[in-house]
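Remarks on the structure that follows.
Here the complex is missing a single protein chain, while all its other protein chains stay put.
Letters A, B, C, D and E mark the chains in the order given here, with residues in each chain numbered from 1 onward.
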Amino acid sequence: MGEEKKRTAREIIENYDGAAVRIMEVCGTHTHEIFRLGIRKLLPPQVELISGPGCPVCVTPVGFIDEAVWLALKKNVTICTFGDLVRVPGTEMSLAGAREKGAKIRIVYSPADAEKYALEHPEEQVVFLSVGFETTTPAECLSVKQAKKDELSNYSLLMANKTMPQAYEALKGSADVFLYPGHVNAITGTELCEDLTEEGVSGVVAGFTAKELLTALAVALVKFQEGKPFFVNCYPRVVKPEGSREAQQLTEEMTEACDSEWRGLGVIPKSGVCLKKEWSAFDARKKYNIPSIQGKANPACRCGDVLQGKCKPSDCKVFGKVCTPQHPVGACMVSNEGACSAYYAYGDNQ
Amino acid sequence: MGEEKKRTAREIIENYDGAAVRIMEVCGTHTHEIFRLGIRKLLPPQVELISGPGCPVCVTPVGFIDEAVWLALKKNVTICTFGDLVRVPGTEMSLAGAREKGAKIRIVYSPADAEKYALEHPEEQVVFLSVGFETTTPAECLSVKQAKKDELSNYSLLMANKTMPQAYEALKGSADVFLYPGHVNAITGTELCEDLTEEGVSGVVAGFTAKELLTALAVALVKFQEGKPFFVNCYPRVVKPEGSREAQQLTEEMTEACDSEWRGLGVIPKSGVCLKKEWSAFDARKKYNIPSIQGKANPACRCGDVLQGKCKPSDCKVFGKVCTPQHPVGACMVSNEGACSAYYAYGDNQ
Amino acid sequence: MSSLKDKTVTMAHGAGGRQTSELIDQIFAAHFANPDLTADDAAVLTPPAGKMAVSTDGFIVSPAFFPGGNIGKLSICGTVNDLACMGAKPLYLTCAFVIEEGFPMEKLEEIVSAMEKTAAEAGVHIVSGDTKVAGKGQVDGVFITTTGMGQIEDGVNVGGTLAQPGDAIIVTGDVGRHGCTILLAREDFGIEANVTSDCAPLWKTVEAVMNTTHDLHVIRDATRGGVGTVLYEIAGQSNVGIRLDTASVPVAPEVKGVCGMLGLEPLYLACEGRMVIMAPKAEAEKIVETLRKCPYSKDAAIIGEVIDDQPGKVVMTTEIGTQALLPQPGGELLPRIC
Amino acid sequence: MSSLKDKTVTMAHGAGGRQTSELIDQIFAAHFANPDLTADDAAVLTPPAGKMAVSTDGFIVSPAFFPGGNIGKLSICGTVNDLACMGAKPLYLTCAFVIEEGFPMEKLEEIVSAMEKTAAEAGVHIVSGDTKVAGKGQVDGVFITTTGMGQIEDGVNVGGTLAQPGDAIIVTGDVGRHGCTILLAREDFGIEANVTSDCAPLWKTVEAVMNTTHDLHVIRDATRGGVGTVLYEIAGQSNVGIRLDTASVPVAPEVKGVCGMLGLEPLYLACEGRMVIMAPKAEAEKIVETLRKCPYSKDAAIIGEVIDDQPGKVVMTTEIGTQALLPQPGGELLPRIC
Amino acid sequence: MCVGLSAKVVKISEGTAVVDAGGAKREVSAQLLEDLEPGDYVMVHAGVAIAKITDEDDDETDQLMEELL
Partner (left out) sequence: MCVGLSAKVVKISEGTAVVDAGGAKREVSAQLLEDLEPGDYVMVHAGVAIAKITDEDDDETDQLMEELL
């Protein structure tokens, strides 16, 4: 074992000669970093990386964009949003398209900035497009708390927040090993992932630097060869087993589980979170009485399959032809973290 | 008399050799046309033309502009106005200055267009700057009538309308002969002017073409030489002795006399008109509760004296130096029909 | 290009990446193609022989489409005419667009297509361009800046300081049509009249005049401020007086009618296809004769003369035979006309 | 000029009459004065000897004032640098302004004064200008279009199609500063960092390089889209591959920090004072040595090479030694940076 | 702003008339004038026809001069 000890993570990966293994990057940032680092090129053929549903922009359904466009154009509301959502196609148009028609769309760095904008612009109605997993939801909740403290009546959230556990359940079997999203685990802790091993689901929590990613993959491959379901936290400097108690408490205090539609996966019961009744003044759907909108995705788009690892972006007929980052057909092509966008940006040859 | 009969009006004017005579052009349009046609150059030295108070823009006091600016900037009202008012200096700024600060100022051709704009823009509050003498007041009244018919609650007048008779009284003695403003007489008729002869005030009603103006001046000079107070209607194709009954009735029906401030002349009792109580919903002063604003004219400006014929524009120290049509100090320099503007535009050498 | 239907200009078209290239290829390069047009940072050109004339102008006219033209046609005419005023044959033109997010692509193509046609007519090559997209509400529709380079023809020496007493003053057509058209197109005044802009490229016209005589003193296009402003400018620059025969100034009756309604002076309304020419009286008839054969100057007329009296002033002979000053140009409240 | 205090640009300044002349005299002519500047319709100039380079660009950057410069400085640098990219010495420049009604006169003067200074530094004459005023809300502050004419230096032949395998790729300084500065100046993101724009006129820099060697293939300024976009452009135009050594690309730590926060790639942020130079490897060290002596290129570095592999692509050597494509440039959602 | 314009009535509707001056047409109020007919000449001010004009031209002044002298 003396010699083996010194093998670097990269060597382990490059020299893996075990059984065929499918590893799913749940998180879009992982997908992107893996491409950026050229890691796919290191993999022996029997190791397949699949991109999963872990980009909040990608899993947000068309109808959510339609709701935001409706608010912007019909209710003259100022939309504050993370930049990635602006070009996601809705049924009729994206938010960028609405902006061309005069809608006020502001890109912000954080929900707190949206709340601050509302505070400073009492004459405007401000809605923040609240998307994200367990990592982001606390930031959005904090902005609502602040809005209450500031006694704002012009700030609310249009929510499409989601939680991962139900998705893991839905994706069970799509992959042999999950590369868990480090920042989600930073909030939730690792208990659920450990529990999943009992159901036969293996995984490692990965960080985002080159070394962290290589290590996590190496660990995954070594453990996979051992043949038993496993879980390893390869991101211990950020992820603690218990996660962030404060964030968990905050989310629990302010939100409750609800059914939520995932692009490609459909409605997953109890996979979403929304504000509890006592916070409903900050719920844009209630506040503006948004009509139920049935978004229609472009039928050519296979985002759904891509998000479930059922196909590669390049298997989609319109990939790189009709669908490009300049003219995205589906959400996976818009977000930097989307699998289609990563495949496109880094070339098909990887 | 055979020969004399053929003398043209121009010859009469050029060859006038009677006593010194001061003729006041009451109307700014007359002032402008007389300059444009170079008529002053035809006059023998003992005939002096004085510019009177007959330009509605010139006699409008500074405080009126201040009120309009207040409405535009503080009440976010859309101001509709005749173009000449836009650059008249207020105490702090002109309407052009307010527009630079984001005020909405629209130049219209008629009050009816302002009313129509209000009809088509129910989301805006529209105020028309109602200035003018007997000629213009009916147009402004008609717009209010239409607004009532259209059930508008977003249209009103900021009124500085004035009537001529009291001004004639105030100016008695300023001149030997008045060149009466043809279009005012078209509405009011000629009775008042005829009555004024009994008080020793002479005058002729003049039209606006070259021939009409020359004729009116010739008639004035010939009659003046006869030595008795006189009145001649030299604009019969437009001015009837009875005036316009319809216009008189309309004005009577909708407005009542009120005290009014004239630039240079001060407040002249009962020289203004304002809407009657039953139309007060269309009175911007009442509607917006405009605070009483004491406008401050530039102390260097001698508009007041100019308007009373007490001095010529060129007697004003700032004329042509600080005060130019580009940077007007007083209203008489702004309006095309203002005496200072005419003196400036057509040169000092006339 | 039916594929442009319903398409709009987006922020991405201005980001300098692939969509900017697409826009350039599909709209600009497609219409402006000529051997001198560059895709590089700068065009590489053979400079004019002799002296070179250079002129630039920004165009922000609102509305961008008006009877008789659009902002594209105007942007070529304006600069071509400024070169022609110097007796310069227009050779090269650059154009820089600032476009509002959401501007319809079809409209843009219509503008660019008008530029193509007008440039071809004027014999000028568009050699380089630029496109910026500004957010909704940060620019009103589309603004275009053109810069032209021309070759100054030998033997001709014209300029605003060269008017001489005894020169005849010629205007190449009826005045005020462009300004009047824009006023009406804005629909603020509810007036209808069958008036179209006089907007036209005048190099060929000026060339014809130069072929008639080299004895020319001033050529100037009467744009912002109209013929009246030009006359005062020249009177000042050359320190001469100008006598204007008001009755001989050609004005379309409709323009007169509109001016009557609004209290405007046609001499101060902008033209975009009219030159004021000053040349010795002996040449004047010949020049007018030549002009009347050119397509954009059939109504050319002698409207006055340069005098040594009253330097810096423009004196009119009025309808009653008196002399009066033409009112000096002021800061008119006119809409965006160019 | 304390008399400008509290004064603003009004519609009358754009009407073409007396106030336009006042504005021109007090602001533009006062700062741009040089023997070639015209008050006429067009400037009359001696054309460059040999070939002439011509470039135009519109500048609409928001905010108009930013750490390290303002829209005026930028508008000179942008066009001077486009000429320099063609190996052309900038001779003449025109500028056309579109100004929003109410724009503070003092700010305008600050802009014009920066133009004067930058033009002087670049050795270019401003020869002709234009001013339009648009109503409040019809243009955002001030837009400037500059057009430059330059003389292409003998013996130098550079262009986007001329990159050759074996060329070294040089960048003249740290990347992304301008784009990063503008992002921060907009204050939408609440991030503070001590970053100033790299905006600078680079003709003297390019001249120094050309005096070092004539063996140059490509010179391009990395403006909109940044160095990454330029590399992809050249790879496409020259049909070559490009290998980029990511670790040697100079990036200021603050720029890295801001990019980290916002998830941006510094290679795709605009520069306004950086050139990408491609030249045979044998010349590369000499070029870098020269650059490091010039004021705006002290951090010049060799960042990669042109290869015959993977034509049209840019391949990075990553921090773990693998090869990966640099993501292709896309339609980024960036603010108005130029 | 006191500009008055003589124009020909070319069309009559309820309370309004379209007037023509040298080919420039505009709708104006006809509420102050009864019995207006196409072909009539009117004096227009601020969008209102304020007076019917007996004569399109100013020839009446000739007569006035005759009488006077």
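Some notes on this structure:
Keep this in mind: a residue touches a chain if its C-beta (ideal position, glycine included) is under 8 Å from a C-beta of that chain, and two chains touch if they have at least 3 such contacts.
No experiment lies behind these values; they were computed from the predicted model shown.
Put simply, the hidden chain is in touch with A, D once you look at the whole complex. Per the touch definition above, the residue from D:Ala134, D:Val175 or D:Val258 contacting the chain not shown is D:Val258. Only one of A:Val238, A:Ala281 or A:Val318 touches the absent chain when the whole complex is considered: A:Val238. Checked against the full complex, the candidates A:Thr135, A:Ser156 or A:Thr255 give a single residue touching the omitted chain, namely A:Thr135. Among A:Val219, A:Leu275, A:Ile290 or A:Leu307, only A:Val219 touches the chain left out of the display. Mapped onto chain A, the interface with the missing chain covers residues 1, 4-5, 7-9, 27-29, 54-57, 82-85, 109-113, 131-133, 135-136, 138-140, 142, 181-183, 186-187, 207-209, 211-212, 215, 218-219, 222, 232, 234, 236-240, 244, 246-247, 250, 335, 337. On the side of chain D, touch with the chain left out of the figure occurs at residues 189-194, 252-254, 256-258, 260-263.
The rule is short, and it goes like this: only the chains that are shown with their structure count from here on.
Top contact pair of chains, counted by C-beta pairs, is C-D. With centres set at the average Cα position, the gap from chain A to chain C is 57 Å. Look at where the CA atoms of chain A average out and do the same for chain D: the two points lie 38 Å apart.
Taking each chain's centre as the mean of its C-alpha atoms, chain C lies 31 Å from chain D.
Under the contact definition stated at the top, the residues of chain A that touch 2 or more other chains are 326.
Residue positions 10-12, 17-19, 135, 137, 189-191, 261-263, 328, 330-331, 333 of chain C each touch two or more of the other chains.
Listed by chain label, the pairs that touch are A-C, A-D, B-C, B-D, B-E, C-D, C-E.
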